[in-house]
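Input: one structure, supplied below.
Of the protein chains in this complex, all but one are displayed in their positions.
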Amino acid sequence: MSIITLLTDFGTADSYVAEMKGVLLARARSAVLVDVTHEIPQGDVRSAAYVLGRTWHRFPAGTVHLVVVDPGVGSARRGLALSARGHCFVGPDNGVFTPVLHDSEVEAVALPVPRQASSTFHGRDIFAPAAACLAGGAQLGSLGLAFDSMPLRLAYTRPVRAGQTVTGEVIYIDRFGSLITNLTPDLVPAHAHLLVEDLDVGELKRTYSDVASGGLLAYVGSGGSIEIAVRDGSAAERLAVGVGAQVRVSLSS
Amino acid sequence: MSIITLLTDFGTADSYVAEMKGVLLARARSAVLVDVTHEIPQGDVRSAAYVLGRTWHRFPAGTVHLVVVDPGVGSARRGLALSARGHCFVGPDNGVFTPVLHDSEVEAVALPVPRQASSTFHGRDIFAPAAACLAGGAQLGSLGLAFDSMPLRLAYTRPVRAGQTVTGEVIYIDRFGSLITNLTPDLVPAHAHLLVEDLDVGELKRTYSDVASGGLLAYVGSGGSIEIAVRDGSAAERLAVGVGAQVRVSLSS
Partner (left out) sequence: MSIITLLTDFGTADSYVAEMKGVLLARARSAVLVDVTHEIPQGDVRSAAYVLGRTWHRFPAGTVHLVVVDPGVGSARRGLALSARGHCFVGPDNGVFTPVLHDSEVEAVALPVPRQASSTFHGRDIFAPAAACLAGGAQLGSLGLAFDSMPLRLAYTRPVRAGQTVTGEVIYIDRFGSLITNLTPDLVPAHAHLLVEDLDVGELKRTYSDVASGGLLAYVGSGGSIEIAVRDGSAAERLAVGVGAQVRVSLSS
């Protein structure tokens, strides 16, 4: 009984996710399906990669992760199935699998495009069938030809140190309006202040209740990087900033 | 281990879907529950029928499809359970099952209304218990008396040909703002142009990447009919049209 997770930008109002689930269960009758999310902004490969990076390793080894955020569907972009760190991944070769493409243990195959596949819904016609095969125990090599190059990887901006300042950025904003940054705790010494676009947020706190309701705080988030939030509110709204906004660590304050 | 799919207009913020799932699992402990969607617009039987028509046949034979879009709940409208094409369906007799009412092989029974059933939530008190029975292997005939007439069917507008023009309409708009029409590919010869409310969309393309980002295109959608979309955008917003908008095939262009 394999687990198959689903991560898409399809939303949940239409038939698309259910069409994929029907295909999955018709071919892997005892698979356990788990929705990661279907609310990735349309075509936002970077957000999808972020969410995948936070979730895949929480599932048991052998889980198949089906990711369909695929703005290039039907184009020359390849479809792939890959095996990495004891898990399987299926979806478009557009960088969305970057979080698991760390080492040489990755094995990837290019999925063929059957003639009858819809040109706009490879999730249903190519990726779901491949995921069902893997969930049913098929060998990766039986699904397609080995990749002749590495799957695509997204380039990430890394925090930069200059003088007494380390400059990072907001990489994701969650439903609470919390700003998730690419700054890691090791870049924030004791008593250093965090600044979002010149607004001083103060030193790192431990949790929301370390400030009053409505207060702004920085802390080590549950994903392991620095986050900026408003207790019982939205930092994204309060500060009117989005993904890409500068977040600085001031080492001299 | 039967599959039960759920298709409602209940949304996912309240307790209603979970109340039904509790009833289903209390009576069919090993059923596999699959959400189709709960975001059908309130009481929109036509949209529910469209989504059902795209999904039911993707699931394995024997699946029970529970559909609760039921603006007439508690009125004289009948509740039904039916068997068609190897699948079972349970819900109100308001036309929502039109996509599977094609032939004489349909068998339908009217579900009795127990005295203790809530007058506003037959999904929980009548339809879910019936679906659980069917998932557990009960015979359709054990759930109620055979229908003395056919279940209700929605009337659909069909495309009309007049001179060098075939006129169809938008029947559904998805979360991406794509306009799904009732025009089938056989009505669109090579080099014919598609027009939405007089705007020329050009010839059929194959997929989104056949136009530049922001470009408007027509193509054969994954549901089998012609769709109009904006690559990386929303055709519904761009064109400011809704369900019922005219879409024409110009055979002379």
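Going in written order, the chains are labelled A and B, and every chain counts its residues from 1.
In this text, a contact is a pair of C-beta atoms (placed from the backbone, for glycine too) under 8 Å apart; a residue touches a chain by one contact, two chains touch by 3 or more.
Computed from a predicted structure; not experimentally measured.
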Touch criterion as defined above, residue of A:23, A:36, A:81 or A:241 at the omitted chain: A:36
Residues of chain A in contact with the chain not shown: 1, 3, 5, 12, 32, 34-40, 50-51, 54-60, 174-176, 206-209, 219-223, 227, 232
Absent-chain interface as seen on chain B, which is shown: 10-19, 21-23, 25-26, 29-30, 33, 42-43, 71-75, 118-121, 124-125
